[in-house]
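Handing you a structure now.
The full complex has more chains than appear here; those shown keep their coordinates.
Lettered A, B and C in written order, each chain numbered from 1.
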Amino acid sequence: MSNQLLRVTGISKSFPGVQALKDVQFELDRGEVLALVGENGAGKSSLMKILSGIYIKDEGSIFLDGVEVDIDSPKTAQALGISIIHQEMNLMAHLTIAQNIFIGREPREGLFLRERALNRKADELLKRLGINLDPKALVETLTVAKQQMVEIAKALSFDAKVLIMDEPTSALTDVETETLFTLIEGLKRTGTGVIYISHRMDELRRITDRVTVLRDGEYIGTLQKEQLDIPTIIEMMVGRHIEESARPTARDRANNEVVLKVEGLNTRQLLKDISFELKRGEILGFAGMMGAGRTEVARAIIGADLSEGGRVHINGKPVKIKRPSDAVAHGIGYLSEDRKAYGLLLEQDVNTNVLLASLRDYTDALGFVHTMKGKQKSREYVASLRIKTPSISATTKNLSGGNQQKVVIAKWLARDCDILIFDEPTRGIDVGAKEEIYKLLNDLVAAGKSIIMISSELPEVLRLSHRIVVMANGRITGILDNEDANQAKIMDYATRMGDEKDL
Amino acid sequence: SAGGSDAGDAAADTDKPYIALVSKGFQHQFWQAVKSGAESKAAELGVTVTFDGPASETEVDSQLQMLQAAIDKKPDAIGYAALDPEACVSLMDAAKTASIPVVQFDAGCNSDYPLSIAKTDSLGAGALAADHMAELIGGKGEVAIVGHSQINSTGVERRDGFVEQMEAEYPDITIVDIQYGDGDHLKSADIAKAMIAAHPDLKGLYGTNEGSAIGIVNAVGELGLDAGELTVIGFDSGQAQIDAITNGLMAGAITQNPIGIGEATVQAAFDAINGETPEKVIDTGYFWFDKTNMEDAEIAAVLYK
Amino acid sequence: MNATPVTDQTRVGGGTPEPRRSATSFLRAQIQQSLAFATLVVLLVFFSFASSNFFTWSNISGILLSTAVIGILALGTTFVIITGGIDLSIGTGMTLAAVMTGIFLVNLELPLMVGVIGGILTGGLMGFINGFNIAILRLPPFIATLAMMLIAQGLALVISGVRPIYFSSVVGFKDIALGFVIPGLPNAVLILFVLAILAYVLLSKTLLGRYTFAIGSNEEATRLSGVDTRKWKIVIYTVAGLFTGVAGVVIGARLDSAQPQLGTGYELQAIAAVIIGGTSLLGGRGSILGTLIGALIMSVLINGLRIMSIQTEWQNVVIGVVILIAVFTDALRQRRAAS
């Protein structure tokens, strides 16, 4: 018996107006990690959804252990030993972690569920995987990152022959990412084949054995481990050469005008005495471990959550922000980390989403919205951000994950806020687009805007931020100038759980 | 609105006898007239009454709950109008156990316990409507009925009295359609219009209660028919029907004596409290009224606005 | 009517608002999208064959008149349903508005215009309270409006003294529903059409409409985009309440009286009209034209069955089955279109 586990050939799939996949092929061996890379909308997720029975392919063949299989439902895929971690979170928020992991496979005794056995099984699984979560906790109480860990645990709980991971690390910080890599190493040893989708190039060399590249729904080629070379991969992906820019040049210190000043911000749950300043034309990075409270700082500032005792000054004047509309009125825009839940009107078209925050600009005194100008604007953003969509009237839900993210960015660019808070702006965005977004952020600050950028990717924080705020456990543990910062230093501050503070 | 219903526990504190009336409804003008008759009689006799009834005459279950609550209030007597003759039997037993005398009005319960009933002969009233209809359309032609209920006893009897009288006495008159509008004015108007459209030769329409009758009047008005082009006969009174008769859109109507029903019910209950036996059946009568006799003292007394 | 770039979210797989060029192409697009329209045509053709008395001007005008009240209620409710909410208080709210109009015009003898506006504002006030309860106190719309339904029902009885208020003394009031500004077309129908155009404009051309769809699609995302969703929800429920108020005036004028016991049941009929017209209870999609067609389907069906002298007890069975078929074929077509 050969070592080949899975082979797909000639796969095509089209949606109304979109040819998502054209004659795509790849192979996966036992105990191998195959990376699938490509730009946003290249067709990676669609291909994986075909393998896991969510979409039905138009053409092509799938061979598992050399036998052609017909995967017509998620259940069939599960039965065949194909398990998937979806790019978009797919959990039942009102159920517990244990109930989520074993949904559809509950231990039973006659008619009755064995809740205790279920929790025990989940506990064992989580312990075995080194994931520190209480199986009885409700999923809705978890942060995005922890939810992602639950998804991973769920997928691993099937003793799958083929495990598909669609951007599993996009919501994870380095520590959890390491945990995941350890798990993958273990799976390789047991002969599981892993298909790994990621936009994080540095991960590829770490764990993959082979890389298959897709572009515009087509198969471009496969690189063996020995041939792995990031610039080559990127060139295959985007069809052109990408220049990585260096770290930001030290800012012109002459301009020290403070546009946003936050003092003594607390929330009942987590945040303690958050104080910092944002200067004009600056990118202020926020780094920290998952759950450190960075998102919560942003939400508290814009009035999305209740906060206590904080004072916020904009351009030196104290302001009261009780709800997000106040924040936007004061020129603060917030781009959330969870685009599906908090960023997009998924059922509406791209145009509606792009214009959502700036509709008033197109509204006359009588309340009538004049959309011609607005549509022109949307088209411009679709073009300038290279959003891959058939037209601005396509339903946002049908865009690929990365392109959805770009739509959210376009929404805030259209609103033209002075202060922008980007929470994980490049989550799920391909390398090419990432560079574009970096450039965009730099252009924005060059044009006098000020940006807070929350990111879990340290290289990204280091590349863009003029200064870096590091948080741990709801406190600010350090604020560093870019010149003084490096990954080790940030990690040091990010893991200070006590009260030590070093500014 | 009118007093008298502030009783309940208040009644228990005074020495005034307390009579709980559980009606079939309270929203319709008919029941409001019964209520006012009961309240004026109560004032005269120096007793306290409360008047309760479900929102619609289909709510047999909630009426039973009202009756149950009335029994639990330990009144000196209960006046009851049964929505269903059978469903109430067990609660009559409960009243008996609690030694609360029960008198009835409008419709009775299939139980030996209640002492009396004050009511209208609805079959006879329906037949009287048929007689007048026949006379007004000249003994032949098509007529139709807009009913208010095809199930509760008054709706059924007012319809059946009409239908049977027509069949028995006026073979040249055909009843071409019977539909039911729940006594909803708007629905009844739309039904009447559809009937007029469907039967271009229609001579007369009969509405079995105030809402049905006024619905027909509205339909006739909306279609711009001249007064008398279509013979409309109504049931019960109320301002709108009196107006319609005055301006000729309605030929006439049958009225019961709801005020008299209310009065007789309270009187019977009062008698029962005082250990007297009221008359078993008190027929409060029904009357035909039209432009010619509306002002007569006897008729004016039973009309309500 | 040339520049009609409409974002009117009709449905289609995912409700994509295509840019429309002209009024006719817009109409065509809308109608093609809506199988409800086909159902309406089928019903009209069927009843025309089944009864020679169906397709007469008098009967058609009767159908339109009987659509007016439910139609006006349905228009207002369309907004609420597109936000993902629901309004159960429209039936009895309408009654309370009619009763208040009666109080203003008959008891207080205020001028006609003042009384009518008072009645409409009564509806608006109820809508405002609903909006407040839902947006500020964050009660579920179903329960907030259910409570308002009970309160309005009770208040209508209390305020009227549990008796009808007759408008016969008020000169010109009846004409609001039954007069003819356009010969042959009762004013109530005219009001329905005017309000439909107003609702259409509101929903597809104004900020209110945009935010209605946005809130229905993802309220939290809309809020985070800087839209004061609480304020807008109050506005939307208030608008729905104003439509309810107009319905109250129209039904009062049509019956020439305020009947305080009326109203329950109207809300479900209006909501059914909205849904048959293709608006989704999940929020985010819906159209005014669809609602109008839905309301017409209901009244054509009811009228046709009456014209055919179908027994009252069978009528509901038939209506239920037709609703199922209409909504099912529509869902089927949408799924076809999507794939």
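The working rule: a contact is a pair of C-beta atoms (placed from the backbone, for glycine too) under 8 Å apart; a residue touches a chain by one contact, two chains touch by 3 or more.
These numbers were taken from a predicted model, which means no experiment stands behind them.
Asker: Tally the chains of the entire complex by the labels shown and give it as a formula.
Answerer: A x1, B x1, C x2
Assume only the chains that are shown with their structure count from here on.
Asker: If each protein chain is taken as a node and each touching pair as an edge, is the resulting graph a line, ring, star, complete or other?
Answerer: Drawn as a graph, the chains make an open path, so a line.
Asker: Between chain B and chain C, what distance separates the C-alpha centroids? Give it in angstrom.
Answerer: The answer is 34 Å.
Asker: Using the average of all C-alpha atoms in each chain as its centre, how far is it in Å between chain A and chain B?
Answerer: Distance between chain centres: 71 Å.
Asker: State, to the nearest whole Å, the distance from the C-alpha centre of chain A to the C-alpha centre of chain C.
Answerer: The separation of the two C-alpha centroids amounts to 43 Å.
Asker: Multi-chain contacts only, two chains or more: what residues does chain A have there?
Answerer: Not one residue in chain A touches at least two other chains.
Asker: Give me the residues of chain B that touch two or more other chains.
Answerer: If we look for residues of chain B contacting two or more partner chains, we find none.
Asker: For a test of understanding, state which residues of chain B touch chain C in their complex under the given definition.
Answerer: Interface residues on chain B, with respect to chain C: 1, 26-29, 32, 55, 150, 176-177, 179-180, 184-186, 189-191, 193-195, 197-200, 211, 214, 218, 221-223, 238-240, 243.
Asker: What does chain C use to touch chain A in their complex?
Answerer: Within the complex, chain C contacts chain A at residues 3, 5, 7, 9, 13-19, 205-211, 213-214, 217-218, 220-228, 230-231, 284-285, 338.
Asker: Spell out the part of chain A that touches chain C in their complex, as residue ranges.
Answerer: Spelled out, the residues of chain A in touch with chain C are 16, 302, 304, 323-325, 327-329, 333-334, 336, 341-349, 351-352, 356-357, 359-360, 363, 366-369, 371-372, 375, 393-395, 397-398, 411, 415.
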